[in-house]
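What follows is a single structure, written as structure tokens, with notes after it.
Rest of the complex left out; these chains stay put.
Order as written gives the chain letters A and B; numbering starts at 1 within each chain.
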Amino acid sequence: MSEDPQSDLNNLAMSEAARPLLDKVIKHIRDNCDPAYREYEALNAEKPSRFEYAPGQLEIIEDLKAKARAAGLWNFFLPDAETGEGLKNLDYAYIAFELGKNPLASQSMNCAAPDTGNMEVLERVGTPEQKEQWLKPLLEGKIRSAFAMTEPDVASSDARNIGTRAVLENGEWVINGEKYYISGAGDPRCKIMIVMVKTSPDAEPFRQQSQILVPIDTPGVEIVGPMNVFGHDDAPHGHMQIRFRDVRVPEANILWAEGKGFEISQLRLGPGRIHHCMRSIGAAEKALDLMIHRGLTREAFGKKIIDLGKNMETISRARIEIDAMRLLVLKAAKAMDVLGNKEARIWVSKAKAMVPEKCCKIIDDAMQVHGATGISQWSPLSQMYIKQRTLRFADGPDEVHHHVIARAERQAFEASNERRNAARADTGTGQAFEGP
Amino acid sequence: MSEDPQSDLNNLAMSEAARPLLDKVIKHIRDNCDPAYREYEALNAEKPSRFEYAPGQLEIIEDLKAKARAAGLWNFFLPDAETGEGLKNLDYAYIAFELGKNPLASQSMNCAAPDTGNMEVLERVGTPEQKEQWLKPLLEGKIRSAFAMTEPDVASSDARNIGTRAVLENGEWVINGEKYYISGAGDPRCKIMIVMVKTSPDAEPFRQQSQILVPIDTPGVEIVGPMNVFGHDDAPHGHMQIRFRDVRVPEANILWAEGKGFEISQLRLGPGRIHHCMRSIGAAEKALDLMIHRGLTREAFGKKIIDLGKNMETISRARIEIDAMRLLVLKAAKAMDVLGNKEARIWVSKAKAMVPEKCCKIIDDAMQVHGATGISQWSPLSQMYIKQRTLRFADGPDEVHHHVIARAERQAFEASNERRNAARADTGTGQAFEGP
């Protein structure tokens, strides 16, 4: 590690300036979101269909949004942006941890995925017209959006595999192909999609892709249905399967420029991945508390369950891993602040490869302590597990992140005379390491 | 190991006599069950409610049952029983492996849980009247049944915790309490339950429980609703939550005798656990095949996915573990045949503690190779995972089986002069083990 020990990279404390925002967020969630969510859930029984809202549900959300906006809690997700609060990623990470505690919290402050990533992209590479038409209503929370990248028939973790084609004909992009796991496209309020397409098959591999704005009601866009995770459709948000058949949008709907698709996706993924990871850690904390609660309140074989077998060690290992994960995620957020998203991408990959996998383990252990109740509807654990398991694929499967990390490590080793020389000195045939 | 190496315990080959039955089962599943299941599934859309059958579905099942019976494939689950084929557990294990491949197969041959366990118990300890009233229609496949043991408010893996009370009043048992995860009680054909109750709170701990026959339509029996696993209700079979409020049944409805509840449950669990484990191994085999199939048919980064990273090693480790599990399960089945269910219970616990946990790992690895499709409705993997994860609680959580195994090992060590002396000789303070 050539990192400077004195570097600000190692200062993981939240900034003084952001602290009042965190306090306001905590208060808003406790005072507004928590009671509203109970009301909202109670209305589910009156939904006309899976992908519609029940009468009254959207009103609850709009009311929360009004309260958040009135409290100055709006659009603060954009790091270093002109709009929003211009929060540092590190500060946002501490806030994201709180956002994970209530399902309506992010949306109420207009900080919900995938809108956040889409707004960030529009803010950075959108034309004035694109901003006027789509960024403005998104920033105002009037519409919602989706990002269509993943495809069913290929390993789309390799961007070169993108098969959806867009061809320029008479000033229009004509799009054909199929996407799946398009999160948020099931929401009736979703009006616009950013679609990753292949525009330039003859360019070099990472210049073949572009991103294009496609209104969801464009003729030829067919929402085939929801993809499930472990049998659940996550309605009304939804993870939709979508077919594009001769979908035509104006040439000006392209983002940035032809061939910039891969570059744009690099830009968007850093912060989003970290937000996921912070929320994952919140989930792991909750699983740990549920595990302790169950262990303390049930007895078997004459003892509290927490005192049986390996349960205390399981709790200790969960505590240690959660603390280590939290520090790594904070470090990745800080690296984005100090080094920029591009230089920090290895840190982001480290967090992304580490956190959901370990959270799955912790939640699974918590289930086991609960007995059959742990996988029933009487406990949130199985739904938490499904969420974390799903994250091991979202924004790149674990394997892709591990590859990115190992490649960077290998390159750093090869670039360091000091590391190479030391390793060579320690492995020379004939040299003897005799013992302690 | 004091086991005789020459012992028949080590002969894990299927018997010659049972082989034709296996062949007939395979043929029946392929020729009858597989096409019928597709038909059956297509009718699901017409179900009037979650816990009812669609018109035509029960006819499909009855038709399968008729075909199976005509082919002599009926009630062969009972080991060494007068009724049925009198199959050895080892032979049945090879058959159970096939039964796991089609969801209607077991039922079509009247070999489906929980009826099998209930019939076995009635066969062994039922009175002539009980047999006439309940065993007969069960053996004929005319009704279905449930076994109500698990309770929501206690760790019911410890039988002493059973809280449902039955009190004898005026020649009737009056039952009060609550059960959950009562599998099969959602099926409209389910007519009878065997209910584990506490009858004798002042007896010694494992003599306090009794098992009582309770017709499901007895006044006071309230089916509160289905328990979910990972959000699924497994309708119409169902895992029901049931309340008993002053439920009255005749005194003669007790099985065997008062205080025999724990003993009866020991009797039933051995074979059932092994059947679960054999089906689990079938599931792991399927997951392995799906993993290889996916790895061979998708490409990323210029290679087949199977050739990326650790995937080949993952396949090898799955293969090794499956083979080792299969042998252990066969050994447990053989132990039941040779030693009897009681002596073989440690072998059964070994299989039960090992198999579902390792199957979860193998299926999870298969999901990961599939990318997001692996957890979607386009792959059976997530449902297979849920099933195996659930089995880590059914018939006793892993931890209870580990405790049983360790206790037996410890007792065997303490009982063996040879083992104790050898261990003492190898750990005497002052003795030196200087190196290789």
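The criterion applied here is as follows: a contact is a pair of C-beta atoms (placed from the backbone, for glycine too) under 8 Å apart; a residue touches a chain by one contact, two chains touch by 3 or more.
Owing to the predicted nature of the structure, the values given are computational and were not obtained by experimental measurement.
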{"item": "Whole-assembly copy number, given 2 chains displayed", "value": "4"}
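Note that only the chains that are shown with their structure count from here on.
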{"item": "Equivalent-chain rotation between chain B and chain A, CA atoms, steps of 5 degrees", "value": "180"}
{"item": "Inter-chain centre distance, chain A versus chain B - centres from mean C-alpha coordinates, in Å", "value": "39"}
{"item": "Parts of chain A lying in touch with chain B, wherever the complex brings them together", "value": "150, 152, 154-158, 161, 180-181, 227-232, 298-301, 305, 308-309, 367-368, 371-378, 382-383, 385-386, 389-390, 392-394, 397-399, 402-403"}
